[in-house]
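Here is the structure we will look at.
For this depiction, one protein chain was excluded, whereas all remaining protein chains were kept in their positions.
Right after this comes chain A.
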Amino acid sequence: MIGIINIIIVLFIIIGAFLSLVAAFGVLKFPDVYTRNHAASKSATLGVMSILLGTFLYFYVEKGHFDSSVLLGIVFIFITSPVAGHLISRAAYNSGVKLWDKSVQDDLKLAAKSKKKN
């Protein structure tokens, strides 16, 4: 029983570290702000949540210590990190950062244009 839960803890922490690494590679490799932000906000959120869940399980199973602030941290990151990504992307769009030159669709531009016409 303890062995199984140890394997689960190790898997959670390794998956979290791997997802954070994937986020860092995405920030380095993607061409423009929006795709980089996509990589950073999604992957890093899940990575940090996974690492925190592994930490919580470790302290609960091994030490018998139910640390509720770690659970609160998971909920908090799940709420706030996508909002931060949204705000950064929107600030970049509103200050006129260009999309990648091979991108084909810009719905927000069309919406802003039709709003201006009315």
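Quick note on the criterion: a contact is a pair of C-beta atoms (placed from the backbone, for glycine too) under 8 Å apart; a residue touches a chain by one contact, two chains touch by 3 or more; residues count from 1.
Here, contacts and distances are computed from a predicted model.
Chosen from "Cytochrome b", "HEAT repeat domain-containing protein", "Branched-chain alpha-keto acid dehydrogenase E1 component" or "Na(+)/H(+) antiporter subunit B", the protein name that UniProt gives for the omitted chain reads "Na(+)/H(+) antiporter subunit B". Residue A:72 is the one among A:7, A:72, A:97 or A:110 that touches the chain not shown. On the side of chain A, the interface with the absent chain consists of residues 69, 72, 75-76, 79-80, 83, 86-87, 90, 94, using the contact rule stated above.
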